[in-house]
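Report on the structure given below.
Of the protein chains in this complex, all but one are displayed in their positions.
Should a chain be cited, it is by its letter among A and B, assigned in written order, with residues numbered from 1 in that chain.
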Amino acid sequence: MSLLEIDTLAVQYHTLHGAVQAVRGVTLSIERGRAVGLVGESGCGKTTLARALIGVLPRNAAIAGGRVRFDGADLLQLSGDALNDYRWRRIAMIPQAAMDSLDPVYRVGDQLVETMRLRGGLTSPQARERAERLFALVGLAPGRLRLYPHELSGGMKQRVVIAMALALEPQLVIADEPVTALDVIVQHQVLRTLRELQETLQLSLLLITHDISVVADLCDDVVVMYAGRIVEAGSVREVFAAPHHPYTMGLRNAFPSLRARSARLVPIEGYPPDLASPPAGCAFAPRCPFAIERCWHDDPALLPTTGGRLAACHRAAEADALRTQAPQAFARLEATGPQSVRSGAPPAGGTL
Amino acid sequence: MNRVSFLLGRLLQMVVVLWVVATLLFLIFRLMPGNPLVAYIDTNFTAEMQQTLLRQFGLDRPLHVQYAIYLGNLVRGEFGRSFFSREPVSQVMWQVLPNTLVLTLSALLLAYVVGVLGGALLAARRGSWTEAWGIPAVLATRAAPEFWVGMLALAVFSFTLNWFPSFGATSPGSVYPNWWAKVVSWDFLRHLTLPVLTLALYLQGLPTLLMRSTMLEVMDEDFITFCRMRGLPERTILLRHAARNALLPVVTAFALGIGYSIGGNVIIETVFSWPGLGRTLVRAVAAKDYPVAQAAFFLIACVMIAMNFVADLLYTMLDPRVSHEQQ
């Protein structure tokens, strides 16, 4: 049994313009001890998904359906204290704004101790001792425990937050864009530390990022998210070597580190749909160079394709053929702009 | 810039402000229409007697010499004698200053306890009926003239219900062995109640609104979200983290509030005939008793500026970031 199984989870934001469906039926699972990368453009629902998993959604957001099973228990059925028992003790999170996640008026060590005392049931001396070990684990000198957040650099604060996440020995750590605010060299160091800890402590890691090169570097599995849905999932090696979904193919073209040096980078033309009124068909269709008539009105389900992988595409069976055309097709789309409703499949032979 | 040099800088600034205030006072009172002794000198005095008096007060010297004497006296706390009672001014000041401090501090304490709790409540009830009408109600307490609220309180609680006395700090004729015995006496407390409540009603507006808005601001901070993610108890999040951070500007405002309310005491003390600094100032200015007016004003300014400094001090103590964020 997987450690975490999410089944058709939906999360809505209630805004002045009506309900926005940020997460629209996400299904994914995470095995014990695996590092899973969750990639997608900003606004695709990654962070909302993460915050739903830890049960701290923004005030105007609410879970609209689905199930989350963690280690056999249905988290969404739990309430109050029972749910709190999972929070941080079993599932910890490194939030997106890790730099601002520490209370400015207390020493970082005290905040670490507070968490261990109030949530882990440790006594103060025990917690202090453990705090030193945790700091050593994330590569911080024990003297730093006595500093205030503003006295630490961004990378050090990030490490403090990682130590905080590991404090109660959770089984799953969710890291939401853990390094975006740091400079490139520090990013690399922090990510390496994270991966090493994940391996030595046998954690499950859900690493959320928009940077697929990070996932390729650090993760075992990858899940690709688009417009509140999972569009492709599988092992990192297989998915990046041979994507089955056109969006993944587009992502691969758009990032430098995964392509040969000579290849031109091709961005994916257009914008994700407005999730206040999601389209009837495939959400990616307007930006997809391979969209056919069916894509515009029939939303594809996430189904197994070859090799135990999952993809949500009507043309997944033709994936190998499409992949070879992808660079040119996306480039052509970039030149002509995204397609309007029901223009059907774009002509392969190029009119105009 | 570190904490010490920051505070030293503020200290220097304080001294400069005090000096400017003192100089302004000097100029205003010397330039007041007519000779400052007009009120003092009997019309029957001969020119010679007048000259003697002028000499006695040092008023025959050139202005810059007078200024030097004046500053020297200020530094030594020597304010001269009242034109009317002939009492040394410093003695008058010692009589009224404690009354003002008792009134102000008790009102401020009450106002800030109520304000901090009320502000936190308004923040917790955001978007509710309580908030929608609570804020205009608080604004109303700030818009109502203090002296008018005092008059209403007198009309209702002293003259209609007869619960509290209507003037003074003690009943006429009462004698106490020492100051402490007076302050803790039932009679004094009854006299103190209405002025304190009236002043506190006015003063609570600032901490209430300030606490509410900073609390709301803090509740949206990422570190509060992170506390929630860690599953810390709601009470710990609200009190130990949110309120502790929100308290920063409120505590600073407390010290500043002492300064401002000492100035504003003028009104409350006049309405309730409370023998304090403010009332002394008003009466001295009206009666052109310049030495007393000068001293009362200078003391008020001193208390206010000193409290500004205390506010700075509190801030540096409460916020570990402050030494880094000074411009």
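Throughout what follows, a contact is a pair of C-beta atoms (placed from the backbone, for glycine too) under 8 Å apart; a residue touches a chain by one contact, two chains touch by 3 or more.
Following the convention adopted for this analysis, contacts and distances are computed from a predicted model.
Peer 1: One chain of this complex is missing from the view, so tell me which of "ABC transporter permease", "Ferrous iron transport protein B", "LamG-like jellyroll fold domain-containing protein" or "Glutamyl-tRNA(Gln) amidotransferase subunit A" is its UniProt name.
Peer 2: "ABC transporter permease"
Peer 1: Considering the full assembly, with which of the depicted chains is the omitted chain in contact?
Peer 2: B
Peer 1: Going by the contact rule already stated, which one of B:49, B:140 or B:239 would touch the omitted chain in the full complex?
Peer 2: Once the missing chain is taken into account, the touching residue is B:140.
Peer 1: Which residue among B:47, B:75 or B:286 touches the omitted chain?
Peer 2: Counting the whole complex, the residue in contact with the absent chain is B:286.
Peer 1: By the contact criterion defined above, which parts of subunit B meet the unshown chain? Give residue numbers in ascending order.
Peer 2: Interface residues of subunit B facing the absent chain: 13-14, 16-18, 20-21, 24-25, 28, 31-33, 126, 136, 139-140, 142-149, 151-152, 154-155, 158-160, 166, 213-214, 216-217, 220, 249, 259-260, 262-264, 266-267, 270-271, 278, 281-282, 285-286, 293, 296-297, 300-301, 304-305, 308.
Simple rule for what comes next: only the chains that are shown with their structure count from here on.
Peer 1: Using mean CA coordinates as chain centres, what's the gap between subunit A and subunit B in Å?
Peer 2: Using C-alpha averages as centres, the distance is 56 Å.
Peer 1: Name, in rising order, each residue of subunit B that touches subunit A in their complex.
Peer 2: 221-223, 225-233, 236, 240-241, 244-245, 248, 318-321, 324
Peer 1: Going by the contact rule at the top, pick out the subunit A residues touching subunit B in the complex.
Peer 2: Going through subunit A, the ones touching subunit B are 54, 56, 84, 87-89, 92-93, 95, 97, 100-105, 114-115, 118-119, 148, 150, 161, 164.
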